[in-house]
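First the structure, in the form of structure tokens, and then the observations on it.
All protein chains but one are shown in place.
This part shows chain A:
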Amino acid sequence: MDVFDTFLNMAVLKRSLPMLLDGLWLTLQLGAASIVAGLVLGLVVALLRLYAVAPVRILMRIYIDIFRSIPLLVLLIVVYYALPFVGLRLTAFVSAMTALTLVSGAYTAEIFRAGIEAIPNGQFEASAALGLSHRHTMFDVILPQAVRIVIPPLTNNSINVVKDTALASVVAMPDLLKQATQAQALAANPTPLIGAALIYLAFLWPLVLLVSYLERHFNSGRRR
């Protein structure tokens, strides 16, 4: 009745749905692009952090620590509002993707590092004794085993990236949240916000369940 008219007004929801879906599409693009870029960045950083010459290792540590410490919102605002003062003007999408990737890359690097370090030393020794190069040792022996270990935490990190895309609305990117707030203003009714929240839930809840499943699956599979 009154509550439904206010918070779940079907007429408003129907009118604002195209806007929400536009926003959702952008949110998913931003999330997917940042997740993929963060994975690649994280893997490279993890390998450099473990195996590069000492100065590079230290640089990678500093990178990881900085981007795990800085609040994402602060980073995003710096990228979008401060960089133009040095002549670097990025679009809202690129700013958001840059900030998300830099932070996700730092977390991903730590996840990969933990995964690689969990592989028994005997695997490295057996590879070395066979004459495998560093590259083949990594890509044929170590990483395929490490990936099994890191899939649950990586999935978890990916959920965080998708959730954090909502911050892009502060740099005026018309993502799901931004579209919802605009639709709310147009309709003078909060139903689009509820709709956006439900859409986020519909996408992320299954992923959360997936993480739980993966954690159980990989734990039972590996322990004997």
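Keep in mind that, in the parts below, a contact is a pair of C-beta atoms (placed from the backbone, for glycine too) under 8 Å apart; a residue touches a chain by one contact, two chains touch by 3 or more; residues count from 1.
Operating definition for what follows: contacts and distances are computed from a predicted model.
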{"item": "Among \"Peptide/nickel transport system substrate-binding protein\", \"Anaerobic ribonucleoside-triphosphate reductase\", \"ABC transporter\" or \"Fe-S-cluster-containing dehydrogenase component\", UniProt-listed name of the chain not shown", "value": "\"ABC transporter\""}
{"item": "Hidden-chain contact residue, picked from the options A:87, A:122 or A:206", "value": "A:122"}
{"item": "Touching residue (missing chain; options A:141, A:170, A:193 or A:214)", "value": "A:141"}
{"item": "Missing-chain contacts mapped onto chain A", "value": "120, 122-123, 125-126, 128-133, 136, 140-141, 144-145, 148, 224"}
